[in-house]
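Structure provided below as C-alpha cells; questions to follow.
Shown here: the complex without one of its protein chains, the others still in place.
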Amino acid sequence: MVTTLDNSIEKNLNLIYSNMPLNDNFITRNIKLKGNISCYILYINGLVNQQYIENSILYPLLFKIDEELYVDNTLPKYLAEKYIPSYNIKITNDVISITNSLKRGKCVILVDNSDNCLICNTTGGTHRAVTESNIERHVRGDKESFVENLEMNISIIQQKLRNSHFKMEEFILGKESENDVVLMYIDNLIDTKILNNIRNKLNSINAKYLPDTGYIAQYIEGHKFSFFPQTKTTEKPDKVISDMLQGKAVIMINGSPQVIILPAVFIEFFQAFEDYSNRFFIGNIIRILRVISSFIVIFLGPMYLVLLEYNAELIPISLIKIIINSRLGIPLNPFLELLFMEFFIELLREGGLRLPTPIGQTLSIIGGIILGDAATKSGIVSPTTLVVVALSVIASFLIPNYEMSLSIRFLRFPMLLLSKLFGFFGIITGAYLLLLHLTSIDSFGIPYLTPLAPLKTSGFKDLFIKMPINSFNKMTNLFKFPNNKEH
Amino acid sequence: MHKTKLIFKSLIIIILTPFFLCGCYDAVPIEELSLIVGIGDDLDTECDYPYSATLETLIFKGNNKVSHTALTGKGYTLYTTQNDRQTKNSKEWLLADEVVYLISESRARSGIKDFMDAILRDSNRNENAYIAISKQSTKKFFTNEPLYSTTNSEEIASLLEFSKEANFFYTKPTLMNMLLSYNQEGRKMTLLYIDLKEGRPQVTGLALFKGATMIEKVSLSEARLINLLRNNNSTGYISINTSNKENYTDFTGKNRVKVKVSKQNNIFVYDIYVTLKGVLTVNSICEEDNSFCNKEKIQSAFEEKLEKELYKEIQKMQQVYKTDWLDLGYYAVAKYGREKNIDSDNNFCKSKINVHVNVKVTSLGRKLDK
Partner (left out) sequence: MDNKLTNRQYIALILNSFIGVGIITLASDLCKYAKQSAWISAIIGGILPLFVLLSSAYISKKLDYCEFKYIAERVYGKYLSKIIPFIFIIDSMIYIPIILVYYTQILKNSISQFLPELLIILLLVFSITCTSLKNIKIIGRLSEISIYLTLSVIIILLFFTTKGNIKNLHPFISSYKDIIKAIPKSILAYQGGEVCFFLSNYISNKKNLKKDALIITFTVIFFYAYIVFIVIYFLGWELTSKTNSVLLFIFETQRLHIISDLKAIFLIFWSNAIFLTTSIFSYPMVYSLSYIFKLDYKKACLLPVPILFLLSYISLKNDNFFKKVMEPTSKIISFILIIWIAITVIIVFFKTRGEKNA
C-alpha cells in the first residue's frame, strides 16, 4: 500500500480519500494561490475551529501572498515559514499521519506538484468545561477534575507539574475506534522494568473498541480473575501528580475523564488525599477508622451468623437475652434472613445510583427507612439483624476508592457462605485464603501487600498511621524493584 | 474455556447447597435453646435415686418478657440425672453461660470428688461461675421468687459476688478458685455457706473442706478471722467496744497478708504479717477518753485486740480442728520442696505460728478531735 504522497495532487487526493470516511462534513476547499497554483485545504467540519481556518489559513493564503512562488517540493515549507500564522505546523508526506490528524481536527494543506503537505493544528470542537467531579468529592484540595478532551487534560497536569523529566508517550489503540492513548511518567523516578512491562502490555492490546480506561485496565492487568483492582482510577489531577512523583505511570485516553494510575498496591486504596493536608492526629484517627471499617464490612455479618447458629455459648448472657427477644417468631432461619437483608440493601444501592439525583436520594432514604421499619414490624426480619447489616453497609462507605469498596462489599457473600457451611472454622479458613490471595498477587511486579509483606519499614511511615509530613516528603523508593544490596 | 466451565459448575453447586441445608449438622438456632443459668446438686439418701440436680433456665415469652423456671432430675450419677430432666424439657440445653453453682450440705459432706472431676473434664462448663454450699436443698433456692432480677441464679450470683465487701471474704469465689485450691499442694478448699432466712438467701459462714469432703462449717465471726489470715486485698469492718454501748471505734479497711517460713529443730515457724489499711468511721470513745484521739493509740489498740483474737483462733485450729485451713502448708512447700509431705496436718499442729498485726489508719475522717 502506498503510504507517501506523490507529486500529482490528484493522486494525493485519491490516496487520502481512500483512507477517510467520505461523509458530508469532510470538506475539501479548493483555492488558487498567486500564479494559479492549485491548493487544497482538507478538514472535517465540526472538529475544527471554523474562525481559525478562515482567519489564519484561508485569509493569508488568499489575500496576503504578493510574490511569485516557485512550484517545487519546498513550496509548502516556504508557505509555512512566511505566510501561515498557525501556531503549530508539521510538514509530512506520510499518508497515515495525515489521515490521523484529519480525524483529530487538524487541517491539511496540499499544494500542487509537491510531495509533502502541511498539517496545521486547528483543533476546535466543543467539550465540557472543567468543573468539580460528581463522584469524587474532597473536603480539601482543588476542585478541578479531568474532562473528555485529551489535550485539555494534559494541559491541566502540566499547569501543576513543572518537572523537567516529565515524559509522555502516545499510542493509538483500538482497531476500529482508533483512540488516542497517552502514557505519562517522570523519567528519573520510575523503575525501568515496570515501564517496559507496561509498554509491552500496551503494545500488545488487540481490541476493537476502547471507550474507557477501564477496558485498558482489564487488558493489561496481570491477574484478571482476582477480586481486587490492581490499578487506581481517578478524576483528580492532584492525585495523579502526587502519584507520578512517587514513581508511577498514568494512562489517559481520549474521550474519558477517568485516568488510571499503575502500579497500585492494596494500602493505597485506603488513603484519601486530604489525609496529607490535615493535621497529624486527625488524619491518623480517620485512617485507623477506615481500616477498622473494612474489617467490619467483611467479618461482622458472618460472625453474627456463626454466633447465632452454631456457637451460642460464646455470647455473654445479657446479649443473648436481647438477641432471643428480638428473634422470637421470625420465620426465616438466620442465614436466609441475613441474605435477604443484604440483597435488599444492594438493590437499593444500585437502584439509587442510576436515577436522576433528586429521585435517587429520596428513593434510597425513604426506601431504606420505610421498608426496614415495615420489615421489622411485620416480623419478617429481626431488629438485631437489621442493625448488623446496616452497620456493615455504613462501614463500606468509608472506603475512599469506588472499585475497592465494590470488591470489599462483594467479598462478604463468599464469607457468609463459608460461615454457613463450616461455622467458625469457615471464617478462619476464609480469612486465611483471603490473606493468601492478597500476598500472591502483584501489581505489575510490585507485590500487592507492600509494605507489609516484603517488610519495608520505610513504607510504614504511611501505612496505618502517617508520620508528620517532613518525615516522608523525602521520596520513598517503594515502587522500585529491590536491589541485591538491600536488607 | 473448559476449565472455566468446570469452575462455574462446581461453584454453582457449592453456592446452592446451604439453601437446602437449613440448620445443617443438627445445629439448632439460638431461639430454640434453653439457657441454663444456675445448677444445684442435692443428695437424698432415702430416695431410690440419690443424686438429684436442679437446673434453672430462662423462658422467653415474647414482647420482651423474660421469666425463669427450675427443672429437677433424679439419677444415680451426676450426668444421668439428665435422663430424667430432659423428659420435662421442651428444648435443647446450652451449658456455657451459667452463673452460679449450689451444692447442698448433705451432698458436700458425703464428698464431691465426682463434681471436681466433672469441672475439669467437661470443657463446656463456665469456670467463672460462683459457687457456694447451701444449707437446705438447692431445689428450694431455685424455686424461690427473685426480688430484683429475672432469675434466682442471678440474685444468688450477685450475693456471692459482693460478699467480698465485708467480712474479708475472698474476692472471687468462683469455680476456678475452687479448682486451684483443691489441686495445689498445701491448700484446702473453703467455700461460702448460704442459708434461706425468711425466704431470702443469705451468707452465714464458711464451709471448710478436707480433700473433697466438707468437714466443718464455721460461723461468720470465726470466718472473719480465718479470712483475715488467708485472703489478700479483701475488705472488712472491725471495732473496739467499751462497756458503754455508745462509745466505740469503727474501722473499715483492706488487709494484706505475707507469710514467712523458717525451720527450727524440725519444727516449722510461720510468721504471718497482717497489714490493715483503712479509715476510721466512728470514734466516740474520743470524747470520753482523750488518749483515744491519738492515731497511734488507736492503731495499737486495734493491733492488740486483733492479735489476741487471732491467736485464739489459731490455737483452736491447731488443737480442736487439727487441720491446716490457713494454707500455711502452701508456703512451706514453696520453700522446702514439693511432694515430701511437708504440708501434712501433723506438721501444722506441731508448728509454731506467730501473728504480727499492723494497723494503719490513713485518715481520721472529717471530724476534728480535740
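Note that the chains take the letters A and B in the order they are written out, and that residue 1 is the start of every chain.
Throughout what follows, a contact is a pair of C-beta atoms (placed from the backbone, for glycine too) under 8 Å apart; a residue touches a chain by one contact, two chains touch by 3 or more.
Note that the coordinates shown come from a computational prediction; the quantities given were computed from them, not determined experimentally.
A.B. asks: Among B:I12, B:C47 or B:L120, which one touches the chain that has been omitted from the display?
C.D. replies: B:L120
A.B. asks: Quick one: which of B:D44, B:D84, B:E161 or B:E185 touches the chain that's been left out?
C.D. replies: Checking the options B:D44, B:D84, B:E161 or B:E185, the one contacting the hidden chain is B:E185.
A.B. asks: Among A:N19, A:N93 or A:N311, which one is in touch with the chain left out?
C.D. replies: Per the contact definition at the top, the residue touching the missing chain is A:N311.
A.B. asks: Suppose we count only contacts with the excluded chain; which residues of subunit A make the list?
C.D. replies: Counting only subunit A, the missing chain is touched by 310-311, 313-316, 319, 422-429, 431-433, 435-436, 439-440, 442, 445, 447, 449, 452-455, 484, 486-487.
A.B. asks: Just the residue numbers, please: which parts of subunit B touch the chain that's not shown?
C.D. replies: 25-27, 96-97, 120, 123, 127-128, 176, 179-180, 183-185, 330-331, 334-339
Here is the rule we go by: only the chains that are shown with their structure count from here on.
A.B. asks: Taking the mean of the C-alpha atoms as each chain's centre, how many Å separate subunit A from subunit B?
C.D. replies: Chain centroid spacing, subunit A to subunit B, equals 66 Å.
A.B. asks: Across the complex, what residues on subunit B touch subunit A?
C.D. replies: Contact set of subunit B toward subunit A: 14-15, 17-19, 22-25, 27, 29-31, 33, 35, 37, 58, 60, 62, 64, 66, 94-97, 99, 124.
A.B. asks: Residues of subunit A touching subunit B in their complex?
C.D. replies: 308-310, 312-317, 320-321, 323-325, 327-330, 333-336, 417, 420-421, 423
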